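A protein chain is absent from this complex, but the other protein chains hold their places.
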Amino acid sequence: MKFFENEIVSEFFEDKLAVAGVFIFIFFMFCALFPAVLSPQNPYDLEQLFLENSFKAPFGEFLLGSDEQGRDILSAIMYGLRISLYVGIASTILSVLIGLIAGLISGYFGGIVDTIIMRIADIQLSFPAILVALIIMALWGQGVTKIVIAITIVNWVYYARTARGVVLSEKEKDYAQSAKALGMNSVSIMFKEILPNIMAPIIVIATVRIANAIILEATLSFLGLGVPITEPSLGSLISNGYQVLFSGYWWGSVFPGIVLMLLVISINLIGDRLRDVMNPRLKR
Amino acid sequence: MSEMLRVENLKTYFDTRKGLVKAVDGISFSINKGEILGIVGESGAGKSITGFSLINLIDSPGEIVDGSILFNDRELTQLSEDELSKIRGGDISMIFQDPQMSLNPVITIGKQLIETVTYHNSETSKQDAHKKAVEMLELVGMPAPEKRMASYPHQLSGGMKQRVVIAMALINSPKLLIADEPTTALDVTIQAQILFLMKKLTKEFGSSLVLITHDIAVVAQMCDKIAVMYAGRIVEYGSNKDILYNPKHPYTKGLIQCLPKLNEEKKRLYQIPGVMPSLLHLPEGCYFSDRCPFADEECKVYPETITLEGRLVSCHKVKQIS
Partner (left out) sequence: MKKLFLTLTLLVLFVGSSFAATLNLGVASEAITLDPYVQNETATSSTLSNIFDTLIRFDADYQLVPGLATSWKALDNITWEVKLRKGVTFHNGNPFNADDVLFSFDRFKNWERSGFKGKVSSIEKVEKKDAYTVVFTTKGPYPLFPRKMTYMRIMDQEYCSDKTPEHLGTHPVGTGPYIFDKWIKGATLTLNANAKYWAGVPSYDRVVFKALTNDSTRVAAILSNEVDLINRVPVKDINRVKGSKNFIQKPGLRLIYLQMDHPRADSPYVTGKINPFADIRVRRAIYYAINEDNIVKYIMNGFAEPAGQFQPNVVFGYDDSIKRVSHDPAKAKQLLADAGYPDGFEVVLDAPNNRYINDEQIAQAIASSLAKVKIKVKVNAMPKSAYFPKVNSSDSSFNMLGWSNSDGDASSFLDACVHSYDQDKGYGRYNGGRYSNPEVDRLIEESDVMIDQVKRLELMKKAQKIALQDDQNIIPLHYQVDLYAYNNKINFKPRIDSHLYVFEMSQK
């Protein structure tokens, strides 16, 4: 870990935009982790909702306004961030795991296994990701776990392809051969020798794709196929607000939209900077 | 002295799309305990493939098609991949051409060393392995070894890296070390240090060494025995002295003539005319015939290997030349 302290982190923080990204992201993470402490209202606690507060304009009693049930938009955003980030991060971790294993196996062993895995990936990539996710969610119905799995199914391909590509070049390198000469078996070489070398590009892609997963979840929720209304994510908040957007109640859609945008931008800033500092071609 | 390794009629062929490449075509040699054998030849002569063949590390489409490799009375060509894994890095280890590439760039050298120990000795504790790794780094002349354990390969110089590679190769006290061009990628000044270190350490550890190189000068300094390879075959094989001071094969002669000699004044260094033929389009008869100043009709048939003055040599013209 000293490696990171010494080089990558210090280099990472040389970029002001990236620093801004990190701060925004940490702030959002904090909101998502401790919404109960920070939010003025618990939007899930129906005892705290009053229809009299329906559609209150922002910057008054409710900082960011309220929705038709009298729910504080600011609080709903904090709780929504929690769901959005959970879906984004959980699905990314899952798809990285699956994609890495598939990519490693595919790239390292080649042959029929490679053909099968990569053809599945090709077929899946020939459909737009949103379409695949839409079909899955339409079949399964709403649910947080379901959407995590659906996004995983859509996203593992990207990691598998990247991992495979890197493995194909890495396994030919002398260190892999030398590991073999040192008596390591295939599994050890794959996971102990080659895997650490794939991690840099995978971490970069994963960072960017967390943002992508969050957008995908928001899109599905916006279309009513994502998380259930009782556990609103940023996407379902935007969707909810959109229904009354043209009736003058713009805040229900706009504020969650701005937060979603900032979240995605912050993650992309981090991802871009990570790519710059971790790119092995630029470094060594 | 007891025999450590005996290779008989080893053939490693590559069945490529362009045709069958006989990269190693029926070579034989042996090494005793503590002995250093040099395998010398031009690029593409099959030296490295010979080295890889010894631990059966030949990737498809290559394959050992014939011959035997007897290591401490075990027939390596007959072993399963599992059994081979135990020998690789344990009893036999290998050093690669480029130390830059043979260390994993994203793992600290300490971890790589420790892993090499624990992988073969699962009962060894992490602490013991760490201690052994530090000792080994010290032994290969690494300054501040304890501190260096936490370094990544790219933080070290080329010579230091090759020291690490040597440490890694020797850490499990192998009985046989195969070094494939261990100094080629290094500065000339470092080369001598590393070679000296390897010689010293193999003697200390009582290991045998197969040194694969294109540099006959290196062989001259290091080796007890020399095998000269040309186009997949050994053309001359014998003791250091016999080969260097009394070469019989015209190719060996040519190689030695290429060396600059300090005590002789010469305008230009000698060159063997032509290039080594492609292994896909070998000439009829003796493979060296089209570059050999002595070649004639007789050479249209590949020569028998004969014993002459204490060495093995494959040439029709040996008597004529000497």
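Every chain is named by a letter (A and B) in the order it is written, and numbering of its residues begins at 1.
The rule is short, and it goes like this: contacts are C-beta pairs under 8 Å (C-beta built on N, C-alpha and C of every residue); 3 or more make two chains touch, one makes a residue touch a chain.
Everything numeric in this text was worked out from a predicted model, so none of it was measured.
**Q** Shown chains touched by the missing chain?
**A** A
**Q** Which of these touches the unseen chain: A:Val22, A:Ala57, A:Val244 or A:Leu262?
**A** From the options A:Val22, A:Ala57, A:Val244 or A:Leu262, the contact with the absent chain belongs to A:Val244.
**Q** Just checking the interface: what residues of chain A touch the absent partner chain?
**A** 45-47, 49-52, 54-55, 68-70, 229-230, 243-244, 246-248
By our rule, only the chains that are shown with their structure count from here on.
**Q** How many angstrom lie between the centres of chain A and chain B, each centre taken as the mean Cα position?
**A** Taking the mean C-alpha position of each chain, the two centres sit 51 Å apart.
**Q** Going by the contact rule at the top, pick out the chain B residues touching chain A in the complex.
**A** 55, 57, 81-82, 84-90, 93-94, 96-98, 101-108, 115-116, 119-120, 150, 152, 154, 165, 168
**Q** Spell out the part of chain A that touches chain B in their complex, as residue ranges.
**A** Touch list, chain A to chain B: 2-3, 173-175, 177-185, 188, 192-193, 196-197, 199-200, 280, 283-284.
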